[in-house]
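The other protein chains are all here in position, but one chain of the complex has been omitted.
Chain lettering (A, B, C and D) follows the sequence in which the chains are written, and residue indices restart at 1 in each chain.
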Amino acid sequence: ACSSGDEGGSSQDKAPKVTGAKTVEIPVGTKADSTGPAAEVPGAVTGGTIYSLQQFDMDHMDPAQIYVSTEAAITVPIMRGLTGYKLDAKGNATLVGDAATDAGTMKDGGKTWTFTLKDGLKWEDGVEVSSADLRHTFERLFATFVTEGPRYVQDFLVGGDKYKGPYEGKSLDSIEVDGKTITFRLKEARADFNFTLAMRAYSLVPKKHDTKEKYDKQPISCGPYKVDNRNIGKSMTFVRNEHWDPKTDAIRNAYPDKYIFQMGYELVASTDRWIADKGTDQYAVPIFNEVAPERIAQVLTNADLKKRVLNAVDTVTYYWPINMTRIKDLKVRQAINYAWPHQQLQTIGGGAYSQEIATTIFAPVTPGYTKFDLYGVDKKPGGDPAKAKALLKEAGKVGQKLVIAYQQSDTAVKTAVAIKNALEAAGFTVVNKQVDKSTFYTQIGKIDNDFDLFAAGWSPDWPNGYSQFYPCWSGKNIGDGRSNYAQLNDPSVNKAIDAASQIADVEEANKAWGNIDKMIMELAAVVPDYHKIRNYLYGSKVGNVLWDNANTCVALCKLYAKK
Amino acid sequence: MSSTTPLLDVSGLTKHFPIKGGFPIRRTIGAVQAVDGLDFQVAEGESLGLVGESGCGKSTTGRLITRLLEPTGGRISYRGEDITHAGRRQLKPIRSEIQMIFQDPYASLNPRQTVGKIISGPMEINDIHPAGGREARVRELLEIVGLNPEHYNRFPHEFSGGQRQRIGVARALALEPKLIVADEPVSALDVSIQAQVVNLLQKVQRDLGIAFVFIAHDLAVVRHFSQRVAVMYLGRIVEIADRDDLYGNPRHPYTRALLSAVPEATVQDEGVAGRERIRLVGDVPSPINPPTGCRFRTRCWKATEKCATEAPPLVQVEGNKPGHLTACHYPETADVPATVPAPRLAKDPETAA
Amino acid sequence: MLRFLVRRVTGALVILLIISAITFWLFYAVPRDPAMMSCGKNCTPENLAQIRKNLGIDHSIPVQYWYWLKGVFAGRDYAGYGYCDAPCFGYSFANNVPVFETIMDRLPTTLSLAFGAAAVFLVLGVGAGMLAALKQGRFLDKFASSASLLGSSLQIYFVGYIAMYYFVAQLGWLDQPSWTPFSEDPVAWFSGLLLPWLVLAIIFTANYTRMTRSQLVEQLSEDYVRTARAKGLSRANVFFRFAWRGAMGPIVTVFGIDLGTLIGGAIITEQTFSLPGIGRLAVKSVDQSDLPMLLGVTLLAAGAIVFFNIIVDAVYALIDPRIRLA
Amino acid sequence: MTSTDQQPFLSVRDLKVHFSTEDGIVKAVDGLSFDVLKGKTLGIVGESGSGKSVTNLAVLGLHDRDRTAIEGEILLDDKELLTASEKELERLRGNKMSMIFQDALASLSPYHTIGKQIAETYRKHTGASKSQSRVRAIEMLRRVGIPQPEVRVDDYPHQFSGGMRQRAMIAMALVCDPELLIADEPTTALDVTVQAQIMDLLKDLQQEFGTAIIFITHDLGVIADIADDVLVMYGGRCVERGTKREVLQSPQHPYTLGLLSSMPSLDHPVDVPLNPIPGSPPSLLNPPTGCRFHPRCTFAEKVEGGLCSREQPPLEVTNGRGSACHLTAGQRAEYFSDLAGSAAN
Partner (left out) sequence: MTPPTPSAAAPLEVTDESVEKSPTPSTSKGGEGRSPGRLAWNRFKRDRTGVISACTVSFFFVVAVAAPLIAKLYGKDPYTTYASQRPELLNPFAYPSGPNGGMSSEFWFGIEPQLGRDVFTFLLYAIRNSLGIALAATVLTVVLGVVIGTTAGYLGGKTDYLVGRVIDILLSFPSTLFFIAFMPVVFGLFVAPDEEIPTWLRATALIIVLSAFGWASIARLLRGQVLGLREREFVEAAKVTGASPGRIVFKELLPNLWTPIIIQTTLMLPAYVTAEAGLAFLGVGMIDPTPDWGVMIARGASFYTEDLTFMLFPGLSMVIFVLAFNLLGDSVRDALDPKSKR
């Protein structure tokens, strides 16, 4: 392994290219689709234990607090919402009813939604899931301790702005429960509300066992598994929930007896273990631990290893929002875009095998994606310092100081070096500011922060433009801790977002979102960095490792442990 | 003794070293009574010998006189000036007049300084500028103590024990002192060398008229060097007298025992009565817990009840010349050999305690 | 002995108290708000206030410290999480778990790592040192001395990765370092820790070889060793009962210090081998600005050092009767 | 020597002990011969560094064989010790011959009780049981005058006073009734009163057991007290030997004479300065040529032709009496007479 001089060989060509990837549309399934049990996986065997190696533990286990992909992915086996995504053998998703009998019924053009609870759903203590639980699940989202999760439902529901949660005995009138049906009344039409409810944050919580803050440590399951043992920062075990009835679940197969999630593995360490493929590591799958950039070459050039790689295009786009409050000059922002060392950053991130240079905010797999390249990245992937400098000069801002915030990590540090070199070549003065990992998002999320440019990324919460653009680019979503990091508040963009979200026709809407993408790029409010290609290496004894297109993670409930 | 004030006057000099201990809070729980009420004078140009067994407080006395230690009690006056508790500043003028020579020729010279520096150091400190410069003076001093002035730039480790002790003497002489406290200056030296140093000191004393407090445990050496001798036992002076008086007419049983224990390089002819032999039994008691009354009583063959209750004062006992003071309730008499010579070897272990 | 223990334990407690106070104070020396971290995306002032109250950080720093201290000895009531029994080191800012439990959970890993490595390097180091002392100036001596020197010049992360690469990935002789509780599977426990032990040992052994050798050489030239030989005792007897006895003291001292430090966190080792021990917990708590955890870990580490100091002194007194404990 | 009929118990012939050090070869002992008779005491005097201890360590075979070159012949009761194996030596040490060292505190193991250290020797050589040897240890302690030996037997050396430690050393050395006892300056560190006690003890014990003793010291006074025969060493060689009376009363070597006359004494006149030997002891790395004493010898120029600095004077021994000096007998008689007389006073 002394030299890596010779090329990786032909395998290079087989790596997926984002540019060629199809957009992934998720259809809405029928009632029949929503009826369990889930189709058997050919060749799957029951029993055994599946392990995982991952870097971080989950900060939250209370569904209302879950917004992070890892947490969402890992809780699929224990949490069920009204709706969910069902995967076919190839991993193509359909939106179906999960706890509900179907994917919901919309009235008033989307202002009223009704769902019916399935029969035979039980909590892990054997008690039936009741409609009171349903109501409670949604009402508790308004409690003060819920600070992390998404706010869609809270914002959509009529009266949601005043409601303070169920704990003082008040209930929310816009949620109506009648027998097994639950009806939501929304402020404005939301044709995709059933997609919204598929988010993990809206999974069911038993009223009886709701311990408020403490529920975060001890969620109660109604899925095929339950938490047996949790050791924060170290490990977590899921064991079977005997009260789960497969017939009620169209989404989940439950082959292994146990899942053991092991935390605290840096990328390099976990990759090495998968490469070694010894002992229980043979049964290990990654949740979010990709092949470390340092090992990509080794893994992808080795035919044996490559067989064990799950390769998928994620919906996420990583980009660098520019703080519009601080950098008001369009030319300066454009200059940043021109100067950006796309190719070098791609190289640092592991090369074309794990990321593709982005020129848009939309990922190519998200419906609505339109290809465009406003800043000539395709032609000059290494950046165009000359043009950038010219723009800066035009704006009279040569020597403009840019404070770049980045998290403390190996790759981030290298990235920062590359960016600094590139931007300084274009005439900027760059200040690299390392920010505590733990408070990074808090810090850049503050309105009056001291940074001009920072790394962020977003993947839509369900596959359309609304959840891509509204949270991050609507002027209505500016505030401390909100995700409009660029603090973009452009009237025309705001208007366009509002308009697009009202379009019921999917085709039409997608087009509108594609335009918004371009509008924002014209304002240069952001430097798109790359689209992510995931390379997940897994143990040799894990069967049916599938990419879950909708939840954008490894489909935990489709795995089985080979004998 | 002349009527003029003596050079050094010590009275009631006491030094107790505190012992720390106790539980749970550390505090002083006792004291090592190293020196306990000494009285003596040293006249100008006179040499006072201080002898006694190990641990009896000789060095402590020497270090009290040179004010390396702070006395617990008593009074030290130098030329009539009270220096008992004088600070460094107050002592400054006197420092150069009282000097010290140490026992260990290896430890008493700074191994990292050249001989020249060691000897000129005191002059530097006291800002003395001898005519002709310090270096010339150092060479002169080296010559006085019998060393080659060429060795100005050498380091102590290049010299033998005797030569080092000479360097120590030269250092003490550098300030032209009036009083030198010599703490066992020859104990660490071989006999052949010891004589060289004793002769040198004697010459210095005579030629320069320096007074000495000469500490030693070798009675023969003290006899050779000191005009007056004080015998110490467990922090007290038990007997002090002129040389001839003390060696010729020891009145205290301890002095007597000490004298009789000195081995002499002479061979007795068979039949000729040897010197009297008094064998003391046991060891010196601990100064932390000294015996009551007379401190010697635990090893004294004459001890009675009285010795246990009453500390004998240091006085001129009957039959002594003036200036010959003894602290004993039952002083020996000159002509009769020791009243009850102790058995040669304590066969009964109990008595050896 | 009792006096010694009482005095030293009191002293140790005072030291730990001061260390905790310093840690507390330094943590707040940089203005930052731990509540912000848990407040998330939809943070309102009320949320913040609530979180502060839950975390028990709604007081001035000295008062907080006082409450914390009280918690350690008497338990404490937390607004958000109910009563926490003594010894209560609080709840983690980052994920609200009780600090004490977490530390107790990580401790076995660190203890296994520390004691295992200690056993290896003690045996290897002292053994090699004895051989070197016995064969002074011979080949074996020179070999042991230079090998140990080389060992001490290596860095854990350097050898660690190389060893993992060759012995685990390439040759497959050893297992990938991992943690399995002993009670669960002793074999896995052993094989998972073997490599970290060995790597740690390589680095530590050196010191022991050198020290054992020099101590023994010194002791062997002591007068009382000569006396023992003059009594007609055999070389081996003299070596082990006299020289070794005297050499033990300093070795025990250093061993105690090393053990204390290792338990306080073989941070780099745990990081290199991804072992879930106290060291990694510490790094994580620093990353997350998690004061209660950081305090807990710091105190544990300092406590280990202080504890082993006391042990060392006590053992020293057992070895050397001249030393009186008080 | 008075009693020539007796076979020497220990006989040392032409002993050479050379150490190789960084700076060169230290000839610590360079051709030394002497005998020790049963039940008699041989006193060895000499300045510090004259090779006294080295000689006696050689007798016990305690030098590191790797770094010491030892030549000559050491016969203990007709047994050659230099060629003996380590095992044989171990059997002899502490049993047939034993040694008392100068610094008792350093020479006793601080880690073991006095009793253990004494008992150990006994067990090793007699195979006695633990309890037997303990009884023996207590008995020995009592014998050397330690009060309450049953209690003190369990004390550690640091709990003993200097004199008691030295007694314990003696007890340890005598526990197996050795036939040869080597005492290496056992009293130098002690006070005169304690020194007198210890010497009396040694004398008594010798009378009791008939042990042959080598008594090392640099104090002629001590020699006068305890020795039968005297060996004067200088720079690793013997310069004079004879009976105590012969050596002390009529020294035949200028060095012995110098030693005697430089000693202050309790009954010399006090006003005359002492009469020191000038200069300082020789370096053993680079010893003076010829007679090693000649640089310090006041009589060297009396010998014609500078013989002293060229040629090493032989030690001529007749009847156990001899000295190594180029001065003729007549010269000695002339120069030394008054001196010797005064020394004997």
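Everything below uses one rule, namely that a contact is a pair of C-beta atoms (placed from the backbone, for glycine too) under 8 Å apart; a residue touches a chain by one contact, two chains touch by 3 or more.
Keep in mind it's a predicted model, so treat the numbers as computed, not measured.
A.B. asks: Of the listed residues A:344, A:400, A:442 or A:501, which contacts the missing chain in the full complex?
C.D. replies: A:344
A.B. asks: Write down which of B:72, B:113 or B:316 is the residue touching the left-out chain.
C.D. replies: Residue touching the chain left out of view: B:113.
A.B. asks: Tell me where the left-out chain touches subunit B, residue by residue.
C.D. replies: Within subunit B, the residues that touch the unshown chain are 63, 66, 68, 88, 91-92, 95-96, 98-100, 102-104, 107-115, 121-122, 125-126, 146-148, 150-151, 153-155, 157-160, 163, 166, 168, 171, 175, 196, 199-200.
A.B. asks: Need a quick check: the contact residues on subunit A for the chain that isn't drawn.
C.D. replies: On the side of subunit A, residues 1-5, 7-8, 12, 268, 292-298, 300-301, 341, 343-344, 347-348, 350-353, 382, 403, 408, 410, 413-414, 416-418, 420-422, 431-434, 436, 450-451 touch the unshown chain.
A.B. asks: Using the document's contact rule, name the residues of subunit C that touch the chain not shown here.
C.D. replies: Touch set of subunit C with respect to the missing chain: 11, 15-16, 18-19, 23, 26-27, 29-32, 136, 145, 149-150, 152-158, 160-162, 165, 169, 210, 213-214, 217-218, 261, 264-265, 267-268, 271, 279, 282-283, 286, 294, 297-298, 301-302, 305-306, 309.
What we mean here is this: only the chains that are shown with their structure count from here on.
A.B. asks: Nearest whole angstrom, what separates the Cα centre of subunit C from the Cα centre of subunit D?
C.D. replies: For subunit C versus subunit D, the centre distance works out to 55 Å.
A.B. asks: On a C-alpha centroid basis, what's the spacing between subunit A and subunit B, in Å?
C.D. replies: Subunit A and subunit B have C-alpha centres separated by 92 Å.
A.B. asks: Taking each chain's centre as the mean of its CA atoms, how far is subunit B from subunit D in angstrom?
C.D. replies: The answer is 31 Å.
A.B. asks: What are the residue numbers in subunit A that touch two or more other chains?
C.D. replies: Touching at least two other chains: none.
A.B. asks: Show me the residue ranges of subunit C that touch subunit D in the complex, using the header's touch definition.
C.D. replies: Checking each residue of subunit C against subunit D gives 137, 222-224, 226-235, 241-242, 245-246, 319-322.
A.B. asks: Okay, in this complex, where on subunit C does subunit A touch?
C.D. replies: 32, 36-44, 46-47, 50-51, 54, 80-81, 92, 94-97, 102, 105-106, 164, 168-169, 175-176, 178, 188, 273-274, 276, 280-281, 284, 287-290
A.B. asks: So in the complex, the part of subunit D that touches subunit C is made up of which residues?
C.D. replies: Contact set of subunit D toward subunit C: 57, 60, 62, 66, 86, 89-95, 98-99, 101, 103, 106-112, 117, 120-121, 124-125, 156, 158, 172.
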